[in-house]
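Just one protein chain is left out here, and the rest sit where they should.
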Amino acid sequence: MFSRTWQRLSSVVLSLVSAPAAMADWELNMPQGVTEVSQSIYDLHMLIFWICVWIGVVVFGVMFYSIFTHRKSKGAKASQFHESVGLELLWTAVPTAILIAMAVPATTTLVEMYDTTDTDIDIKITGHQWKWQYDYLGEDVGFFSNLTTSQDEIYDRTAKGENYLLEVDKHVVVPTGKKIRFLITSNDVIHAWWVPEIAVKKDAIPGYINESWVIVPEGQEGLYRGQCAELCGVDHGFMPIVLEAVTPAEYEVWLVDQRAAAEAEAAAALGDFSHEELMTKGAEVYARSCAACHGVEGAGMGNVFPALVGSPIATGDMAAHIDIVINGKSGTAMQAFAAQLSEVDLAAVITYERNAWGNDTGDTVTPKMIIDAKQ
Amino acid sequence: MPQQKSGWRWFLSYAQSVLAGLIGIQSNEKREQDLNEGGLERLIYIGLGTLVVFVLIVVTAVNSALPD
Amino acid sequence: MTTATAHHDDHGHHGPAKGIMRWVLTTNHKDIGTMYLWFAFTMLFIGGAMALIIRTELFQPGMQLIEPEFFNQMTTMHGLIMVFGAIMPAFVGLANWMVPLMVGAPDMALPRMNNWSFWILPFAFGMLLFTLFTEAGAPNFGWTFYAPLSTTYAPSSVTFFIFGVHMMGISSIMGAINIIATILNLRAPGMTLMKMPLFVWTWLITAYLLIAVMPVLAGVVTMMLMDIHFGTSFFDAAGGGDPVLFQHVFWFFGHPEVYIMILPAFGIVSQIIPTFARKPLFGYASMVYATSSIAFLSFIVWAHHMFTVGLPLQTELFFMYATMLIAIPTGVKVFNWVSTMFRGSMTFETPMLFALAFVVLFTIGGFSGLMLAIAPADFQYHDTYFVVAHFHYVLVPGALFGIIAGVYYWLPKWTGHYYDEKLGKFHFWMSFIGVNVTFFPMHFIGLAGMPRRIPDYALQFADFNAIASVGAFIFGFSQLIFLYLLIKTIRGGEKATDEVWEGAEGLEWTIPSPAPYHTFAEAPEVK
Partner (left out) sequence: MTDSPKTSFKAGKTALKLVLAAVAMFGFGFALVPLYDVFCEFTGINGKITGPVERVEQWVDTTRTIKVQFITTNNAGMPWEFEALQEEIEVHPGAWTQVEFWALNPTQKDMVGQAVPSVSPSEATEYVQKTECFCFSQQTLAAGEGRKMPLIFALDSKLPPHIRTVTMSYTIFDAGAFAEK
């Protein structure tokens, strides 16, 4: 007759069975994180965890003892007591006391988490169907952050990188030692912006603004990865976040670089590009921003996302093709890419879509045509 | 309908049942009396009374815990 | 408790009709109970198959088996079918079978309505399942169907989902009305409220919860219907609505719903442990108090599902405190079970094994629930696999083990044969190992940061996901042992005595095994 310790034995055996070397990267527990808030949440988590473990040990101890000794096979005679007001009072009062003891630290931590006053930097975070957009208020810096894990890695055609599904093209750069306020909203459905190491998680709700904050202490510069934490549709699992904490000096330099890059991109749009240049750049833009839905070979995804190979739009009237890529198609998952891609990228990807996979219409869409269409 | 005690004594016994509901302990006679007099209907009203008192307790706890 | 001197003589009552029409037109609470149980068991396998598809995809990082779109459909349908198709009908089936027998009633108070409330379900789930074969695909917005994903961005099958939920709601409400009318009006003389078996008490309270919240669910899906088709904007900010309003109304229904799914299991365990400990249930009155206070408290805790949605500080504190305090009545119940066992004289047949596993593993689910109640910590737990581990611990070894324990406990009374004890123990140990191997690692990957409802994950979650998937197959296929055992017991086996279990108390053990088609034509006398 197996006894009830089997349940503990099985979980212990399980972790021993796996090679001890693999144990190293087995993430067993909540990250302690790098901020004060994440540390106090971790301490709260462990405090309540140990309280539950001790209550469990006491209650299950009594239970297993009684299972072992009070058996019919051991000739135990059943006593008939079934009422004791004293005991009832005891196990109502003691849990209440324990709960109050838990509630006090929990309240202080929660109050601390809700204090979004006197912040140095404000970052507006907007959730889109299946990517995050960041705008640094008052700094005139804003960009989209797309997943860079390739479709080949996802569909097992090539080996998976170290940060599989947790890598993006543009990181959210923040200075350490400063109080940063996040203004979180959404553009379509409900998402949730979550980076475990800094213990920030807040729902992004269309039409409403939620706020949260973080102070990454000095010396904790580095990359912190997170994901969307609220079901938001097909690619809910494919819209990660990479927060890059840098020293305040590096942050200022980064801001200047961002503004310069934006101007350079705007200026480049005025120059002219050859068909080949647009095609090569278009392939790269397509892989990053379009392949997730329309497929690597433009084959589409069943009836959810239309195929581009031989599609009437991609081989038909060019103006309609430009319009749908710039303004999107309301009521479908096809978004407006005008704000997300530069004029050069837009021209390149549309040229690529019109000439790749046998769609060779021979058209070349130039950045100037995109600028005119945007007017 | 069972005979209705005078307003004040009815309220007292109702309040006592509500408090007992809060801590989950009540003498058997009081419980039998509650049941025989009003049956399940009375238990539901006592339950609602307990719920209201419980919400008031938690709201006061929240207001005292809030930073002002 | 109740000692009854029932005497009955089935002098040639007309037996059941023959053939399929027996089941279509039956108003007999035993037949309807059997149909509910077989329906729930079928739904368990359908929902379980979807769970295996999900676990197969999540076995390794990368997309090997299905597309993300279909994965979302599987998670949604798995949730809906298990909650509304497997657990709730199984409890209604057990209530239909046992409540009339336990209170000494000849049948349910409204037999014809009883038939109708069952026969709605196959059509409701038929409609829900057929959406899998439509071009737009099945609902893909999670079983909690948050707006605007379930309204503006939903596939066209959402309307079938709404009508399916309406039909399930109507069936549950009618079932609840029937059970309350039976318990309140058809109890045998002498059986006062405080002499009723605890299973009847928990079902009475569950029925009141059903009457209170199923209409609210019907309300929320009707609001969705009006948003999608009739141009209102309850949940669409463009027209002045608010998506957070949806979450409030849904979870106002949602939390009492999760108690609807566990209270009857409390009742079943409170029947089984005293029988096999050969000792009266400890603190019967406090168990009734604890159950009713859980029911009342369940109406004011709903927003602990919404700690990260951006509630104001005082609202968040209120719901944290109220949620923590629910741990007290639940704790009282567990302490009462342990005190019932203490200094008893126990034997460990299969129902007792499932009941003990229920007490241990449900309490683990309760502890992770208490950890989730702490709002600041919930910012790290919310919508991760830690939450998935929590609610699967309270639902699978909780509600499902409670149902299986009830079936093993009353099977000899229904079929007239004892089940094969060795096979029962084999089923128990396979399920016990399968449940823990599947859901215990989910605590770790949830804490480590793996969000919920994602078809693919980063490499650091790979190893525990593999273990969980293996456990899912062990648990899934061990339910086939249960199917084989059930058929084997129905067809034959050692003849069961009337009392079935030595010293079992309750009116249901005073009638012969198998329970005759009509019982308690004359109400039994209860001291």
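Order of writing sets the chain letters: A, B and C. Residues in each chain are counted from 1.
Note that a contact is a pair of C-beta atoms (placed from the backbone, for glycine too) under 8 Å apart; a residue touches a chain by one contact, two chains touch by 3 or more.
As the structure is a prediction and not an experimental result, all values here were calculated from the model.
J.: Please provide the labels of all shown chains that the missing chain touches.
T.: Taken over the complete structure, the missing chain's partners among displayed chains are A, C.
J.: Given that one chain is not shown, which residue among A:L28, A:V58, A:A101 or A:I209 touches it?
T.: A:I209
J.: Would you indicate which residue among A:S40, A:S66, A:T126 or A:T315 is in contact with the undisplayed chain?
T.: Answer from the full complex: A:T126 touches the omitted chain.
J.: Just one of C:F234, C:Y321 or C:W337 touches the chain that is missing; which is it?
T.: Checking the options C:F234, C:Y321 or C:W337, the one contacting the hidden chain is C:F234.
J.: Counting contacts across the full complex, list the positions on chain A that touch the omitted chain.
T.: 115-119, 122, 124, 126, 128-129, 135, 137-138, 181, 183, 185, 187-188, 206-211, 327-328, 330-331, 335-336, 338, 374-375
J.: Which chain C residues would touch the chain omitted from the figure, given the whole complex?
T.: 27, 105-107, 109-111, 113, 173, 176-178, 180-182, 184-186, 211-220, 223, 231, 233-234, 237-240, 242, 244-245, 248-249, 252-253, 310-315, 518, 521
To be clear about the criterion, only the chains that are shown with their structure count from here on.
J.: Is the number of contacting C-beta pairs greater for A-C or for B-C?
T.: Answer to which pair has more contacts is A-C.
J.: Distance from the CA centroid of chain A to that of chain B, rounded to the nearest Å?
T.: Each chain reduced to its C-alpha mean, chain A and chain B end up 47 Å apart.
J.: Could you please state the distance in Å, as a whole number, between where the Cα atoms of chain A are centred and where those of chain C are centred?
T.: 33
J.: Give me the residues of chain A that touch two or more other chains.
T.: Residues 88, 92, 103, 107, 111 of chain A touch two or more partner chains.
J.: Where does chain B touch two or more other chains at once, residue-wise?
T.: Each of 24-25, 61, 65-66 in chain B touches at least two other chains.
J.: Show me the residue ranges of chain B that touch chain A in the complex, using the header's touch definition.
T.: 23-25, 61, 65-67
J.: Can you list the residues on chain C that touch chain B in the complex?
T.: So the residues of chain C touching chain B come out as 184, 192-194, 204, 208, 285-286, 289-290, 292-293, 295-297, 299-300, 313-314, 317-318, 321-322, 325, 328-329, 332.
J.: Using the touch rule from the top, collect the residues of chain C that touch chain A in their complex.
T.: That would be residues 61-64, 67-69, 72, 135-137, 140-142, 146, 148-149, 152-153, 237-238, 242-244, 277-284, 286, 308-310, 313, 316-317, 320-321, 324-325, 327-328, 331-332, 334-335, 338-348, 356, 359-361, 363-364, 367-368, 370-371, 374-377, 379-380, 382-384, 429, 432-433, 436-437, 440, 444-445, 447-449, 451-461, 463-464, 467 of chain C.
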